[in-house]
Structures are given as structure tokens and as C-alpha cells.
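A single protein chain has been omitted; all remaining protein chains appear in their positions.
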Amino acid sequence: MLLYTLYLIAITAEAMSGALVGMRRGMDRFGLCLVGTATALGGGTVRDVLLGNYPLTWISHSNYVFITIGAALLAATLAPWLRHLQGLFVAVDALGLIAFTIIGCNVGLKLGVSTPIVVLAGAITGVCGGMLRDLLCNEIPLVLRQDLYASIALAAGGLYLLLLHWGVTADTASVAVLVSGFATRMLAVRFHWQLKVYSSADAGGAH
Amino acid sequence: MLLYTLYLIAITAEAMSGALVGMRRGMDRFGLCLVGTATALGGGTVRDVLLGNYPLTWISHSNYVFITIGAALLAATLAPWLRHLQGLFVAVDALGLIAFTIIGCNVGLKLGVSTPIVVLAGAITGVCGGMLRDLLCNEIPLVLRQDLYASIALAAGGLYLLLLHWGVTADTASVAVLVSGFATRMLAVRFHWQLKVYSSADAGGAH
Partner (left out) sequence: MLLYTLYLIAITAEAMSGALVGMRRGMDRFGLCLVGTATALGGGTVRDVLLGNYPLTWISHSNYVFITIGAALLAATLAPWLRHLQGLFVAVDALGLIAFTIIGCNVGLKLGVSTPIVVLAGAITGVCGGMLRDLLCNEIPLVLRQDLYASIALAAGGLYLLLLHWGVTADTASVAVLVSGFATRMLAVRFHWQLKVYSSADAGGAH
């Protein structure tokens, strides 16, 4: 129930974020809706296609598509005001990342795949929406270059499984992972924590 | 039968259009064949992967792949002359868009998914081929930025379902949608109808 509410908030926020990136690349209204929807539902779609978990969520629950289209159009209308809410977006996006990751882990657990794949299923759900957004907008996916984002998804998935393994109930584990994952992500944003970024000089002329 | 003929014409035209875009990006002959094939068969492939509708059309009917490869090589050979036929390409592409959309709706109906997903399945079939072409050529997909294209696919799919719902036979509905969709698309091209396109200024520094 908690996760379901967070899921709805997260897909709304992700759809708005996708639409705002699309606006800056000169897309029309349809493009915004598509990029917003791909950002919001793309992570779960990639996960389910890789796991062969059919039917896809948004195909059996088509109302999710209407939510993301509505959110994208709303973002386009409100864009001039949304610039004052950037902090809110970052926070909702961080919550969404962790909520998506936990939901993805639960799908992996339900399908009975091995532990590393459960964690990967969670991380894929968390980060692939943003990767699709960046591919459609012809940019190198931010998640491949930027501060601790995917790493937090992987760590959150690992922690969630560890808590379940220790006998913690799914609800308690979800809340614990949400709080700690959200806090870590916000601290990473605030203090610009990031993994070592490589430059051309590091790669040399090796390949 | 009508749709099957249109399908063959449409995949030929789409494969040629993909090959011509690939030529302008400096691809070799293999690249042209692959981009042409992805443009022609990509929309149906994305639809079937999302719907879990296996086996894919071109895997059970591999002759379609030979048609698209042949069309791509033909386009490369004829390129200097094809520039005089641009109007014909636009018309065939418009017919293909509507034919693909109707075929995609029929697949959705056969699988028994909900009405909004049937319309989406149609639109995905119509537009995803061109999106794959643009991704492979490292461009922001035209369909996300340009005049009424995807919107016409959505409207055509909706009209088709409405006609079926009113008891019109599939054949009559197909012809009605083909004629009206084709006319709308040609008018949109002729008079540069388009949805509002957003610029960086609209998006502000919001995200």
C-alpha cells in the first residue's frame, strides 16, 4: 500500500521530469508525452522484457499510461513555475528511485530468480527509465556519468534483500530502505559525492 | 488482403527511406540494410516484444527480411534518381503509417488487451520504426519533434476502434480509416500543421 502510493507519486514525478527534458530539446506535445511515459514506465518495462514477465504492468493497467500523459502535459503547462520547485523534484526523484528499486526487487523475488539478479532487477527498474529518456533526447545517459545514482539503487536492493534474509517483514524492510536510501541520495546530491569519473586521458589510445 | 498489399508496399517504402537516411550518415552497405530493415520491421517488433506476442512476424516469415534488404539495396543504387520522387515517398510513407496502425490495432484486438492499449499498439506499430531509424543514426527521433505524425496514428487507431464498435465491418473500417488518415496526413504535410513545439525558453531552468 505504501509502495503503491509511492509508485504513483514516482511515475508522476518521473513523467514530469521526462517532459521537462524533452521541452529543452524542442519536442512537440506528443514527444513530451512519449518521453515522459518512457521515463516513468521504461524501467519496469525493460525489467519485465528481460525477465520475460508478461503481461507488462502498463498493458494490464492502462490507467498508468493516462497518469503519465497527464503529468507530462501538466509539466509542459506549468514549466515556468516548476523552476522554483527544483528541490522538490530532486527529492521526489530520489524517493522514486528507491521505491522503483524495492518494487523491482519484489518482482524478482516473486519470479524466483537468483539473488544477484533480484538486486539487478531492482536497479534496472530504478535507473532504466532515466536512461531511455536520455537516449530519446540524444544524450549520453546521465546515470552513466553522474554522481551516486545507480550505485545507490544497487545498494538499496542489496540492503532490502539482506533485511528480508534476516527475517524482517517486507513492510518494515521497505520503510528502512526507503529512509536510508533517500537520505543517502540526498546527501550525495548535497555534497556532490560521486564515483571516480574517467577522462579521455585515462583511457589513452587503448582501443 | 488490402492490408496485406499495403503492408508489403509500406515495408518496402520504409526500408528505402531508412536506407536513404543511413546513406546521408556515411554508413556502408550492411548498415543501410540494417537501418532499412529496422525502419520497416521495427514498429511491429517493438509492439510484439511489449505485448509478449511471439513469435515475431519476421521470424516466422523470414521473406519479409529479404524484401527489406532488397529495398534498401535498391534505394542505395537508385539514390541519385530518387530525389525526384520525394513527393511519392511522402505519400507512400503516409499510407504506410495508417496501414501499420490498423495492422497494430488488429494485433491488439486479437490478443484481447484493453481499448487504450489497442490504440497504443497501433500507434507504436506506426511510429516506432522511424524512431529506431533515428536512434541508429544518432538523431533525436523526428517523430518526437515534428508535425502531426504520431497524433495522426493515435487518431486513426481511435477512429478504427470506434467504427468497429459501431458495427462497421473490419474491411469497411480499414478503407475509411486509410482514406481519412491519409488525407489528414497529406494535409498536415502540405500546410505544415503541427503541435506546439517547445523551446528551451519554455522549459526554463526547471530541471
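Just so it is clear, A and B label the chains in written order, and each chain counts residues from 1 on its own.
Just so we're on the same page, contacts are C-beta pairs under 8 Å (C-beta built on N, C-alpha and C of every residue); 3 or more make two chains touch, one makes a residue touch a chain.
Everything numeric in this text was worked out from a predicted model, so none of it was measured.
Across the entire complex, the residue among B:20, B:118 or B:164 in touch with the chain not shown is B:20. Considering the full assembly, B:35 is the residue among B:15, B:35 or B:188 that touches the omitted chain. Counting over the whole complex, chain A has residues 49-52, 113-114, 116-117, 120, 131, 135, 138-141, 143-146, 150-151, 194-200, 202-207 touching the chain that is not drawn. The set of chain B residues touching the chain not shown comprises 17, 20-32, 34-35, 45, 49, 52, 54-56, 59, 62, 65-66, 76, 79-80, 82-83, 85-86, 89, 135-138.
One rule holds for everything that comes next: only the chains that are shown with their structure count from here on.
The distance from the centre of chain A to the centre of chain B, with each centre set as the mean of the Cα atoms, comes to 29 Å.
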